[in-house]
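Below is one structure, written out as structure tokens; the observations come after it.
Of the protein chains in this complex, one is absent; all others appear in place.
Order as written gives the chain letters A and B; numbering starts at 1 within each chain.
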Amino acid sequence: MRSKLSLRLVALCYLAVVLVGPVVMVFYRAFESGVGDFWRAISDGQAAHALWLTVLIALIAVPLNTIFGVALSLAIVRRKFPGKGLVNAFVDLPLALSPVVVGLALLLLYGRQGWLGPWFLDHGVQVVYALPAMVLATIFVSLPFVVREVVPVLREIGDEQEQAASTLGANGWQTFRRITLPAIRWGVAYGVVLTAARSLGEFGAVNVVSGRIQGKTETATLYIDAAYLDFNQKGAYAVSVVLALISVVILVAMSIFKPKEETA
Amino acid sequence: MLLPLAALVWRSTDRGGHNFWFAISNPQSIAALKLTLIVSAIVVLLNAVFGTIVAWVLVRDDFRGKSIVNALIDLPFALPTIVAGLTLLALYGPKSPVGIDIAFSRYGIAGALLFVTLPFVVRTVQPVLYELDTDMEEAAASLGASPPLIFRRVILPVLIPAILSGVAMSFARAIGEIGSVILISGNLPFKTQVSSVYITGLIESANTPGAAAVSVLLLAISFVTLLGIGGIRRYVTRHDA
Partner (left out) sequence: MSITVRNVGKRFGSFVALDNINLEVETGSLTALLGPSGSGKSTLLRCIAGLETPDEGEILISGEDVTESAPQKRGVGFVFQHYAAFKHMTVAKNIAFGLEVRKRPQEEIDKRVEELLELVQLQGLAKRFPAQLSGGQRQRMGLARALAVDPEVLLLDEPFGALDARVRKELRAWLRRLHDGTHTTTVIVTHDQEEAMEVADQIVLMNKGRIEQIGGPRDLYEHPATEFVMTFVGEANRVGGNYVRPHDISLSLLPVDGSEEAMVERLVHLGFEVRVELVRHDGNALWVQMTRDEADQLELEPRQIVNVVARHSRTFG
């Protein structure tokens, strides 16, 4: 019994030192000189624009990744196609890859001297140092989350219900909408939450492809970095708190959508 | 997805293998890579130990507020990494209220990496522990094994694949991490500059081929880690039909 208690103590102290303490401190710093100061800091034009841009990118990237992720999961689990093993292996790549490397790779492809950059420029589309590259970078780094959550659920439910629906006269779309989608909805929701978290918090890749033009391509995370280095700590802490509050909402959503067997 | 990576590899060698080699073998690049790998390795080891303990406590122990603690584990996944870096600076930085200042040091980097990789081992070990019936431990105890012996001979062998898989994911994450590290490290060349920040610096100073070369190296390490994870996963599921 004593060893159980001491283990509990070790675990909780570790979490307090590494996790909880620092987070509490940021809140303290942000509200140190009152709510008014906090509000002024985040409603400052540059900070407000950065927060809006972050939300905008997430609003584009998350739905795209959700649709693509569900389609890819269905392909991986239910279909046979050449190169499937390869696709399966590559899906996880963004998780193992430094976001900086992702950013650079996009820069080299869509930049002025890249393979596709000049073509886009000729057609009047500025990709790098603009919104399109930032969205692409965000999509790239948050690509695996929906797939990783949906694939195991699809495996688990098997294809018998789908077969039953087809013998009862449902076509492919009806089967997907009425049988498959309801069965995987929690997995999709959890994947979406993870995708959203990653999109909102992305720094390394967006840092590289955005060019960090203040008031134009500066996201909330980039703003925090710049503000801190500019000795505008109040601004940095205030925007951090906004992102942290969003994280708390995400965290709550995660504990709701998390597959049951993982929540011990 | 593959096209950008292909462009990256192609660009890294477009001034010849000599330049590629030069870019990755210059002392600053090597120092950054060495630091990245060593700190990541230490962090990952700490994670393996503490992550397993946390997972064990969350599965086997019972106390008030356990579900909140359990939800908190995911905080590093939910919190933007730059915010994570800032939070660590707030508590363990120059104006630390607890008198610990690890900013601009290797300890700072380690702290940041510990924060962002904390969930991996916990979340891979937890389900395995959860599935593990207490029968096995009870059987071992009835055969006269002491608790430490039971842990070493009965529990640990079952957990090892999960721990390894969590370790590999943490490692991949740690070597590529930038957001949480960029503020706390101070980015001092040869001292606290990690590879990802080094690459960012090269890009900002318009040395793209150099950045591409170091990136390809990181990419290669990521690949190997990923293959490792795949291997572990296959090993773990070898008993499944």
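Here, a residue touches a chain if its C-beta (ideal position, glycine included) is under 8 Å from a C-beta of that chain, and two chains touch if they have at least 3 such contacts.
In this text, all values refer to a predicted model and were calculated from it rather than measured experimentally.
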Neighbours of the unshown chain, displayed set only, are A
Selected from A:26, A:107, A:127 or A:179 as touching the chain missing from the view:
A:179
Pick from A:10, A:87, A:170 or A:226: which residue touches the chain that isn't shown?
A:170
Note that chain A touches the absent chain at residues 160-161, 163-171, 174, 178-179, 182-183
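Criterion: only the chains that are shown with their structure count from here on.
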How far is the middle of chain A from the middle of chain B, if each middle is the mean of its Cα atoms, in Å?
18
Chain A partner, complex, touching residues on chain B are 1-5, 7-8, 10-11, 50, 53-54, 56-61, 63, 67, 69-84, 86-92, 97-98, 111, 114-115, 118, 123, 126-127, 129-130, 147, 169, 172-173, 175-179, 182-183, 195-197, 199-200, 203, 208, 211-212, 215, 218-219, 222-223, 225-226, 229-230
Okay, in this complex, where on chain A does chain B touch?
3-4, 7-8, 10-12, 14-15, 18-23, 25-26, 28-29, 89-90, 92-110, 114-116, 140, 143, 194, 197-198, 200-204, 207-208, 220-221, 224-225, 228-229, 236-237, 240, 243-244, 247-248, 250-252, 254-255, 261-264
